[in-house]
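First the structure, in the form of structure tokens, and then the observations on it.
Removed: one protein chain of the complex. Kept in place: all other protein chains.
Showing chain A:
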């Protein structure tokens, strides 16, 4: 598994089962989690055929300010025949957004329709995080129309004719944030991240170096990645005053290529959205791999040591026999 899947497998499993032919309705009451302090609650509050799917996201207030509710409403309102959207105060207490699905009213004729519904439900987290990105992408289009980017500036160097939009900040974890900054020729996404473990930080440096080098080497289509371990990037210096927590900053520069069509935009959002988890996942995988090698190495050393052990002959062994206090057995003739 190289990439983390953006969809939540448990939600997918639950609804695939629930929408399958011959499903026996049952009482559900489950807590499901996702990365970045996202929690889901799947329950059947009234009757067994009505499933309530609620989501709680840590930075919900930041997201709402950038139109998440509207975006989710447009995505899920196409199922309005059997799916009821409960947002803001109507949502389940303790959660931010709820969807109430009535299975008995859901008459999805084809497997295809079922599949898209399940997909949309399991991507609830991705969809929630998409709104600020979409807003930034829209701003970028506006800015680009006002002041088209210099076509000769293919390497993305700073030009004098640049105009910038406002930086959107999402405090999606306790002390870590995502910043999105639209400009007329690019959209910059900056992650601030903290490593609780010093070893992780070292791994992360190597890992991020690979990201930056990949672009130089062969994959020109990739967005530019800049990482800084202590300095706060210029773009967000107005928002982040001090770097007390030893944060690392990772900057992604999305070029028009990554924002050209709607499909590409969604793909970009999906990839960027799972970045932090992906990053930490791979650091952990590398550690697993190293441990594997270490165990192997220890085993081989043990083998070498065992080989070096001197063969003790039967005669010698007898002579060496001692009691617990260290006395020898004397052979009497």
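Just a few scattered comments:
Just so we're on the same page, contacts are C-beta pairs under 8 Å (C-beta built on N, C-alpha and C of every residue); 3 or more make two chains touch, one makes a residue touch a chain; residues count from 1.
Note that in this section contacts and distances are computed from a predicted model.
Taking the options "DNA polymerase delta 4, accessory subunit", "Actin-related protein 3", "E2 NEDD8-conjugating enzyme" or "Radial spoke head protein 9 homolog" in turn, only "Actin-related protein 3" matches the UniProt protein name of the chain that is not displayed. Only one residue in the set A:138, A:173, A:215 or A:229 touches the chain that does not appear here, and it is A:173.
In the full complex, chain A touches the omitted chain through residues 1-2, 4-5, 8-10, 29-37, 39, 173-174, 196-197, 200, 206, 209-210, 213, 217, 277, 280-281, 284-293, 295-297, 300.
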